[in-house]
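Only one protein chain is missing from this complex, and each of the others stays in its spot.
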Amino acid sequence: MTTDKIIRVSIWIYLGIFFAYLLGPLIIMSATAFNSPSFPRMTPWECLTFNWFGELFRDERILNGIWNSILVGFGTVILSVSMGLAGALMLTQIWPKLRATYYTIIIAPILIPGVVLGISTLVFWDRINRMLGLGADSVLSNGLFLTIIGQSTFIASYCMLVLVARLQRYDIALTEAALDLGATHAQAFRKVLMPFMMPAILSAAVLAFLASFENYNTTTFTFGEYPTLTIELAQKVRYGITPAISALAFMIVALTVFFALINEANIKRKKMIAEARKDATVGELAGKIEVPGLISRNPAAIALIVLVIGVATVTASAMTYSPDQCIADVQEQKRLETEKRIQELRDRRAKEAAEKAAAEGAEGGATQTAPKPSNNSGFGGVFAPNTLQNEGTDDGASDEGADDGAAGSSNNSGFGNVFDPNALGNDNN
Amino acid sequence: MSAGVGVDLENLWIRFGDFVAVRDANVHIKGGDFFSFLGPSGCGKTTILRAVSGFLEPSEGNVLIGGNNMKGIGPNKRPTALIFQNLALFPLMKIWENITFSMEIKGASARERRKRADELLDMIALPGQGDKLPSELSGGQRQRVAIARALCAEPDVLLLDEPLSALDLKLRQHMRTELREIQQRVGITFIYITHDQGEALTMSDDIAVMRAGVIDQIADGKTIYNDPSTAFAASFVGENNVFRGKVLDVRGDQALIRTNRSGDLLSRISTANQGKMNVGDDAMMFIRPEALSLAPTGSQGDHFVTAKVNHEEFEGNVFNIFMEGDGGKELKVSIPNHGQSFEDHSGQDMTLEYDVNNAVAVPAGELAAE
Partner (left out) sequence: MPGFLKEFFNRNGTLMGSLMLGLVLFWTVGLIILPQLSMLDFSFRPNLPPPEIGGPKDVYTLENYKYLIYGPEGGSQDYNAVDLRVFFRTLVAAVCVTIFNLILCYPIAYYLGQNKGNHIRVFALMLIIPYWINEILRAFALRIIFGESGVLNTLLVGSGIFDTPFDFIRNDIALYAGLGYAYILLMIFPIYNVIESLDHNQIEAARDLGAPWWRIHKRVVIPYAKPGISSGCTMVFMLSAGALAAPQILGGPSSLWFTQLIYQQFNDNSDWPQGAAYAIVLLVTCILLVLALMRVFKVNMGDIGK
């Protein structure tokens, strides 16, 4: 019995580690969106701030990227769901000898590295474009077109897999029954097959949109004039990260959780309706079915409501709460600390210089080196506080524009860092 | 009752690659008939139905409905409605929507459809069930909904592909009567596919017995049962005892057959084969279990059979005696139970007697699988 207990405990420990690995990064990233330092981090926690969200919404490139992502996403959803559906239907009725080859072809894009897909799309359509004698600004070399085409190549395979799973449970006799009752092929497709496939089509569409939204490897070769959100994010992340990105991530996480919970609640609701229908009398069926307590017995719905209330609270407090005071306090504290340290440093330098001078004087050597260190330390003393200040106030750039400029130059000079005992925290560049 | 629309199959061949599913079928189905295709699974009867409904193009030959050639006309343009083996009710539509699907296609208003659905639901004795989903009905109810859906399309010919096979025995027997009643009420031609001879015999005006793509015999139920034209028809429809042998003598419409084990036996030649069986031909003779009766032991003659009893069983209305038969198959005799005493004869020889008119001789041929 004790070994059983050990196994049980170790399973839970394993699950704990696993989900910590899986969810931890997202939670930490989300949390950094609310911390004031301009480098996204959780520790030390300085001030609760919502300014990074404002920063995010002022970023033209991000907003433009979101718009492009939505454009590409819609195009990809339409193209890849229809290709996936056609591919899935074809799979069910293709000549048996061809089936294995056909399946390999349509499943291959999942396994081909995204980079390769991007390149092949780019190269191929470039060639088509040249063969047709079109210029560099034609539709075929348009970033939007290329990105949709490139992404759809493999996203259609995902859609196909989702759709085929549902299609396997479809009874072809249903289509035949519709035809037999006088429907045209298009009517049979629209009135019988489509409603049956609808849940799978919706999941395929959601999957396609998400896959398109987060695709980087393929898009990075094809985006042209239409950088998607992912491309913009990658540029930002590669060349310096700010909590504004965390803010975006937090919103995406929140939205994802929100929709996941809605979905869960819906599934649960449908189950309950189906159960209620089973016991319903004829009279009840003719009228509306009362679902007994949508909220009760539906944990997902409860979680959803909690989430909505949470978001509402946060938004409300964001409207009223101002972190300026706290940020100013932290800055003040830091400034004092730094000044203290600089003072110590200066004292020590002065002492050293004095000792050195004394020693040199004693040896009767040249005195030309003496001014340099003092000069140097003076330089650092002037600029170092600004450097530190800059760290905490990127969000408040508008109020302290003048200081910012100075801080920027001080950063470049590098002197501030040399003497900055807090250099550890100053890696925002 | 209207005359209804007849269906003709002319020299119909259907091939799938090298496989011949239907071989030169020629059938005339009278308008307003309840016509059954009876045969074991894989004999091509469903293929014929799919050719009539338009899901299959015949490789050769023609399908005529009401005298019109259906070549090149799709299933949605033919005056037929098919009831599928698994019914194929649309799972996501309510019952009334299912029933009136053919009207929806033609653009009928919801109110019209609703009204028609209610009428049909009354007809199939499911009043007020229109708002349920197919999954919420029982098997028999679904069955009736499928019929109503097909009838709603107002077809000239209703095609039924083993629609009762999924039901349990009781329901199946009940539905037989019901189907027959519906057919007589609406008066249209029914073409029914089944492997169950009981269904075919109880419901049909005429039956076509099929074997491996070939139609063996077309006749009404009584004729098929009493006067089969092939060995297959004789052995597939109802229980039958077979005696193999050679024709020893032909006397008018009777033949004396030298059987492998039971001596020389006299038999009527089936109507279709009269004048076609010659002395020396391989022949088969069939006698139904209920056509045999007990005779004094040791009786000799051309309508007596003597064999050893293997075992006996009591079935209630009949005693069944199983005796050593021909070709590894047991010889079965059913004696009606009139309350007479009955002793066990296992292991003994027993002599049986039959009326020559109840024995039927056909040319030797393939027997139906057990």
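Letters A and B mark the chains as written, and numbering starts fresh at 1 in each.
Criterion: a contact is a pair of C-beta atoms (placed from the backbone, for glycine too) under 8 Å apart; a residue touches a chain by one contact, two chains touch by 3 or more.
Worth saying up front: this structure is predicted, and the values here are computed from it rather than measured.
When you scan A:I62, A:V77, A:L181 or A:L248 for touch with the missing chain, the hit is A:L248.
For chain A, the residues touching the absent chain in the complete assembly are 7, 11, 14-15, 18-19, 21-26, 28-29, 32, 39-43, 82-83, 86-87, 89-90, 93, 95, 100, 102-117, 119-125, 127, 130, 149, 152-153, 156-157, 161, 184-186, 189, 210, 213-217, 220-221, 229-230, 233-234, 237-238, 241, 245-246, 248-249, 252-253, 256-257, 260, 264, 299, 424-425, 427.
As a working rule, only the chains that are shown with their structure count from here on.
The touching residues of chain B, counted against chain A in their complex, run 53-55, 74-77, 80-82, 84-86, 88-92, 101-102, 104-106, 128-129, 131-133, 136, 149-150, 153.
Residues of chain A touching chain B in their complex: 171, 173-174, 176-185, 187, 191-192, 195-196, 277-278, 282, 285-286.
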